[in-house]
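Comments concern the structure below.
A single protein chain has been omitted; all remaining protein chains appear in their positions.
Presenting chain A:
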C-alpha cells in the first residue's frame, strides 16, 4: 500500500536517517529560544574552537535582553484619562480617520514590527519594504568602486592607507616613518571643496621622499558627481543590515570577575563564571553558584 521512495538529495552521501545541511552560523533569533535537546553537546564543545557554546550564547542574549528593558518589572502604565471638559473641547478638531484609529489601538512592540519586517523581506520584499542589502545596491556602483569596496571589506583596509598601499606597493616597514604628512593633509580635504572630479589622476601627497618612486604617496581622488548621486540615491538598509558587525581585532574578549569586576582569572568548575581570586571564588561558591551539573 505504501511505498518508500528515495528522493534525490543534493548530497551524495548514502547516509540513513539524516542528511547534511548547511550551517548558517549563529542565529540570534533561534538561539533566543531555549534549546531543549542536544544541550549538553553544545556545552561540551564549549571553548574548543574559540567559539562560544550555545549555552553561553543564550546567556548573553538573555542578559542583553535584560539590559534592554525600560523597567525591571513588567508594568502597565495606562495613558492618563483627560478631564471630560478638555476631551470634549478637542473633539471639534479631531475627526479621527481610520488610519489614526488603527495606529492608536495597535499595541505592537518594536519586536513585533521587526518580526513582521523580517518576514516580509524573507518573502521577497513584499509590502512596504524596499529591497535591501548590498546585493540590491551593488549594480548601481561603477565597477571601479565596487572592486575597491570589495577589497576594503576584507580587513582593516577600509582606510585609504591600505588601498593606497596596494596601489603603490610601499614597503610597510618604511611606511610608518615616511608617510605622516600632516601638513599636506589639507590638500586632500581641499580636494573635495574644489571638486576636481575631472582630474583622472590621483593627487600626489607631498613629502621629502617623492624622489623615490617607491615612496610616493597618492591620495585617492574624490568620486565624481555621478557616483555621489548614485550613492545618495540608494535606499536605506534594513534594521538588521545596518547593525555594526563584529570587531575587526582578533584578540579574545576580556573576562571579568563576576563578583568584584576585576580581571576574571579563574573559572568556576561548575558554572564557568569567572572570579578574580579565592576571596571572590569563596563567596561565589557559597552563595551565587547556581549550577547543578
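Assume contacts are C-beta pairs under 8 Å (C-beta built on N, C-alpha and C of every residue); 3 or more make two chains touch, one makes a residue touch a chain; residues count from 1.
Assume contacts and distances are computed from a predicted model.
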Name of the absent chain as recorded in UniProt (options "Actin-like protein arp6", "Centromere protein N", "Large ribosomal subunit protein mL53" or "RBR-type E3 ubiquitin transferase"): "Actin-like protein arp6"
Those residues of chain A which, in the complete complex, touch the missing chain: 26, 52, 56, 59-60, 63-64, 66-73, 75, 77-80, 86, 89-90, 94, 96-97, 99-100, 103-110, 113-114, 116-117, 127-130, 134, 137, 145, 148-149, 152-153, 156-164, 175-176, 179-182, 185-186, 188-189, 191-193, 205, 217, 219-223, 227-228, 231-239, 241-249, 253-254, 256, 258-263
